[in-house]
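The complex appears here without one of its protein chains, the remainder shown in place.
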Amino acid sequence: MKYIDEYRDGRLAMDIARQIVATADLVRSYHFMEFCGGHTHAISRYGLEDLLPPNVRMIHGPGCPVCVLPIGRIDAAIALAMRPEVTLCTYGDLMRVPGSDGSNLLKAKAAGADIRMVYSTLDALRIAEAEPNRDVVFFAIGFETTTPPTALALKAAIAKGLGNFSIFCNHVLTPAAIQNILESPDVRKLGTIKIDGFIGPAHVSTVIGTEPYEFFAEEFQKPVVVAGFEPLDVIQAILMLVRQVNDGRHEVENQYIRAVTVFGNEKAQAEVANFFELRESFEWRGLGEVPYGALRLRPQYATYDAEKRFSMVTPAAKDNPACECGAILRGARNPADCKLFGTVCTPDTPMGSCMVSSEGACAAHWTYGRLREKARQADAGRAVA
Amino acid sequence: MKYIDEYRDGRLAMDIARQIVATADLVRSYHFMEFCGGHTHAISRYGLEDLLPPNVRMIHGPGCPVCVLPIGRIDAAIALAMRPEVTLCTYGDLMRVPGSDGSNLLKAKAAGADIRMVYSTLDALRIAEAEPNRDVVFFAIGFETTTPPTALALKAAIAKGLGNFSIFCNHVLTPAAIQNILESPDVRKLGTIKIDGFIGPAHVSTVIGTEPYEFFAEEFQKPVVVAGFEPLDVIQAILMLVRQVNDGRHEVENQYIRAVTVFGNEKAQAEVANFFELRESFEWRGLGEVPYGALRLRPQYATYDAEKRFSMVTPAAKDNPACECGAILRGARNPADCKLFGTVCTPDTPMGSCMVSSEGACAAHWTYGRLREKARQADAGRAVA
Amino acid sequence: MCLAIPVQVKEVLPDDMAKVTLGGVSKIISTALVDDVKVGGYVVLHVGYALAKIDPEEAERTLALIREAAIGDAA
Amino acid sequence: MCLAIPVQVKEVLPDDMAKVTLGGVSKIISTALVDDVKVGGYVVLHVGYALAKIDPEEAERTLALIREAAIGDAA
Amino acid sequence: MNKMGVKAYTWKLDIANGRVDLSHGAGGRAMGQLIEDIFHKALDNDWLRAGNDQSTFAVPSGRMVMTTDGYVVSPLFFPGGNIGTLAVHGTINDIAMAGAVPLYLSACFIIEEGFPLADLECIAQSMGDASRETGVPIITGDTKVVERGKADGVFISTAGVGRVPDGLDLRADAAQPGDAVIISGSIGDHGVAVMSKRENLEFDTAIISDSAALHGLVAAMVAAGGKHIRLMRDPTRGGIAATLNEIANQSKIGFHIDEEAIPLKPEVAAACEFLGLDPLNVANEGKLVAVVAPDGADVVLAAMQAHPLGAEAMLIGHAVADENCFVQMATSFGGGRIVDWLSGEQLPRIC
Partner (left out) sequence: MNKMGVKAYTWKLDIANGRVDLSHGAGGRAMGQLIEDIFHKALDNDWLRAGNDQSTFAVPSGRMVMTTDGYVVSPLFFPGGNIGTLAVHGTINDIAMAGAVPLYLSACFIIEEGFPLADLECIAQSMGDASRETGVPIITGDTKVVERGKADGVFISTAGVGRVPDGLDLRADAAQPGDAVIISGSIGDHGVAVMSKRENLEFDTAIISDSAALHGLVAAMVAAGGKHIRLMRDPTRGGIAATLNEIANQSKIGFHIDEEAIPLKPEVAAACEFLGLDPLNVANEGKLVAVVAPDGADVVLAAMQAHPLGAEAMLIGHAVADENCFVQMATSFGGGRIVDWLSGEQLPRIC
């Protein structure tokens, strides 16, 4: 598969890893946050951490739109779906995200809610056209990548006069989240989390370009390398970050030049701007309220805005107090630190959203990381003995 | 079972049959028409014809509301039921009545029409209340017996403001049909059908009383005995008719005094009059157009009248030309006279409505009469040999 | 036509409804079409509605007439 | 996040749609978000929409850089 | 049903309030838990615990019998049983009707998304009870979950195998003129019990389904007069009218039966009056019709009447030579009629 296989060459990765070892300064440590779940997934899936020297460590960031959705938004979506007139369309990823009290959309569907899994906003539109008696709501989630398809669906619904289509908008914004992390007390003042640089999102950046990262690089003096999601992309990006740190640079570099430009996809940006506007504040699970961290429909499209159309209320979040997702999303803790990990919380019985999405740090650690953790512990045991 | 078992005593029936033999004048013949399918059913089911002397013969009349429904009304009901917004509710009897080209409601249901079998108009109302998004049409058929329950359903729908309920009215009237038969050329002029008297309907008469039959008895000088549907009721009524003929009387007598009065159920009549009015003319299968032979909703209830609400058209009938149902319903022929009987036309594959309804003359003959026909033929064979 | 059966009224219910019974089987029906329905009385039931009351004396009289007819014309 | 794959455009269809292919599998997608989609070119596909075009020269350059990095810092 | 090996599940199934969802059919751990916590617990035997996709058993040489039936009854629970008891009894009966000894059953569940776990457990428990009472274990099974609106609560298909006693060979075409027709008890109980709970038909009656496994009764019949038995059949869908017409057509004979002789509970007769149905067309689930050579009628009937499930057995008629294959009945009124198959669905009628 062109543009896939050639970026999955394990031998080349080994070679680059050797270069990282050679380049990294032995007397200092490097902590890089990969913002995106896609990078987390690649790191876990391909065992990239095993290739890195001990002084180069990756911190898994909050870049999974499923993981950052607050529990109250899931509860609100379930309440909406239970309305007899409503058909809720959603991406499959959301079906098992836990709401309050063990609820989720899969169980709501079993309890009678009309919930349809779709592959694309185009499918949701088709359903609204085919079933004019149903109130079809698209449960929209995602970062800047997934927002333009929602905008186009809304545009098409308006053009077709589909009065029975609306959107429950949960689109969130990457730069706001990164800024929030960098401004958090953990990172800024307490110093409990050391971040020496960021791997920037791959597909988000195809839309927004590299330009929006310039602000942090400058303001917080942190290097950013936008990278693709294939393992060679990631490991190359890590080498680029090590070099920037060594050089004392804090630039925005673009590893993913085959698909990302400085200004991104301006056509997509324009479509989004036509229909959406910033929310003053939006709760991200783990990060709390993020100023200007999300989008909502512009007021002129209120009839297409499910929150207004159905007077939706977002109940206060009631996260499981033992779940460490929040700290994990901010990079303050690791999945293995959570008391629930692997005991009560597994991919079959997720307690937190980090375990639901296969992009989530806990799920990635469950599927790919337990092994390495064991090996590491065994090594440590041997070292002690 | 009180009021049932005591009227099914075979020994008493034999005794009365002996009295009929004793009473009937050997030098003349008696031809009585039982108007109702209920009587036809009892006569066939209990083998009453076997008990009668050869000069007392029963003619099966058109008294089955399923059998007299013209094919065009079935076609219209199917077309209505195929409308996606319509839920058609109907009594089970109608499901297999053949429309054009082998169609019926059972097949229309299989083809996707939303058709529900109900036991009572109350069920149809419940469906309309429970499913406000469906356009629920009650496919109403029946004689005076079945009309009052339809009237009450309409009354309740109006009281409850059920805007999604309507009625496809096919209620027909007994006296009009009897008059039509008596005025038909067959009977009146050609003399091909000799009718010396009528057994009048049992349950129809609980509603309309015996009074409406006085006109025929007088005008056409034919005796009428209103009788119950149990076998002893029927055989007693035959004896009463023989006596009237012998006496030269043409009175309306009431054998079914336990449930029928002279003026019938005036409350039920009033409910019917509130909501229905006479049609100038209505097609009865077999009888053709019968003046004032049916009811329709009064114009003030047009929104509840499915024919108006859905601008229904009744296509021209396309009866199977070989089907003799028409002649059978007028008493001009017997089921065994039909070329299709028992070959292409059976209860599993009915060609005409007389074979569908178990009250129909052909179905009754299939289930109960073939045996006797065979025995009779065998006897005839022996007699000839 | 018009399948109808004689059933006994067991209980008069609100809204013109009644519980009726036949041979150990009971059912709730509408009595909106008949007046003065009494517990213990019989009605003719058709498609869920009582159509008429059964007059026990007339029923007895019919049976007597039938028996009489069976014996032969005493008249 | 944001599962997306590089696919090749096989056919440009009306209404901003295109038939794309990956490893012998083809699918119809929307190209309403990108301009000048050409048969033979590659796009990044996400939830049924092309999000960006892939620049074959830059892809080649990335691979060259990766190979170079693997060999060691010539610089 | 091969998930026994999966480690203890983190969360208990919420049987009181939970519902079957699509993950219970997806082949993962949720499915394993459903199978283990509901089916294995209820059906409880070593075959299922072995956790294979199939089960094995030893057989001696001889003739075996195999059958299957699907169960789609609505409502799922009715007086005297539920879909689970039916699925055990019905398939045992189809084995027994060959005169055979039922040995093993399989059970396949197709469950609609949203089905309450409590109902599923109740059905599974009923099957376990029925299996233990009859001594016929359910040794292998399968579970599928389909989306809401693509099934009707739960459908169960069971298959069964049994062993035919040496020398016995019952066949559909074996009835001969002169043979006796025996019914093991009253007709129509099952159909009326089920209809009494149908929405829109609801009526109150003390009638309960006759659902029962007849292999014990059959064993007694075979022991007493196996060589005289031509064939047996359980008159389920379509009632004894359908069964007798089937046999008549397959054996190319006719039947003469006597209405007075057919056991019929007064409540069933009354319910049929309410609904405009003929009890001869109404389904039974714990009755059999046996066609027996004239010489053996007495001994077979006596053996039946000595068994609890045949206490009300009656000789109801005889096979006759009839090229039309008519089933004729002498009515209690004194007349005669043809008993035909029911045409179309059994529906309440107005006329």
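All chains are identified by letter, namely A, B, C, D and E, in their written order; residue positions are counted from 1 within each chain.
What we mean here is this: a contact is a pair of C-beta atoms (placed from the backbone, for glycine too) under 8 Å apart; a residue touches a chain by one contact, two chains touch by 3 or more.
Because the structure is predicted, anything quoted here is derived from the model rather than measured.
Colleague: The chain left out touches which of the shown chains?
Modeller: Across the whole assembly, the hidden chain touches A, B, D, E.
Colleague: Sort through E:18, E:114 or E:141 and give me the one touching the missing partner chain.
Modeller: The one listed residue touching the chain not shown is E:141.
Colleague: If I consider the whole complex, including the chain that's not displayed, which of E:98, E:117, E:130 or E:268 touches that chain?
Modeller: Here the residue in touch with the unshown chain is E:98.
Colleague: Looking beyond the chains shown, say which of E:101, E:182, E:242 or E:292 touches the absent one.
Modeller: E:242
Colleague: Touching the hidden chain in the complete assembly: which of E:101, E:164 or E:181 does that?
Modeller: E:164
Colleague: May I ask you to list the residues on subunit E that touch the chain which is not drawn?
Modeller: Looking at subunit E, the ones touching the missing chain are residues 2-7, 22-23, 25-30, 32, 50-72, 94-95, 97-98, 100, 104, 106-110, 139-144, 146-147, 149-152, 155, 157, 159, 161, 164, 171-173, 233-234, 236-239, 242, 246-252, 283, 325, 341-346.
Colleague: Kindly note down the residues of subunit B that lie in touch with the hidden chain.
Modeller: For subunit B, the residues touching the absent chain are 96, 102, 106-107, 109-112, 343-346, 348-349.
Colleague: For subunit D, which residues lie in contact with the unshown chain of the complex?
Modeller: 1-3, 5, 22-27, 45-47
One rule holds for everything that comes next: only the chains that are shown with their structure count from here on.
Colleague: Taking a step as a move to a touching chain, how many steps at least join subunit A to subunit D?
Modeller: Graph distance in the chain contact network comes out at 1.
Colleague: When you take the mean of every protein CA atom shown, which chain's own CA mean is nearest to it?
Modeller: Chain nearest the centroid of all protein C-alpha atoms: E.
Colleague: Between B-E and C-E, which chain pair is linked by more C-beta pairs in contact?
Modeller: B-E
Colleague: With chain centres set to the mean of the C-alpha atoms, which chain is at the far end from subunit D?
Modeller: C
Colleague: I'd like the Å distance between the centres of subunit C and subunit E, where a centre is the mean of that chain's Cα atoms.
Modeller: 38
Colleague: What whole-Å value do you get for the distance between subunit D and subunit E if each is reduced to the mean of its CA atoms?
Modeller: Roughly 61 Å, centre to centre.
Colleague: Provide the list of subunit D residues touching at least two other chains, using ranges where the numbers run on.
Modeller: none
Colleague: Using the touch rule from the top of the page, what residues of subunit E touch 2 or more other chains?
Modeller: 266, 269-270, 273, 349-351
Colleague: Let me make sure I understand the interfaces: which chain pairs count as touching?
Modeller: So the chains that touch one another pair up as A-D, A-E, B-C, B-E, C-E.
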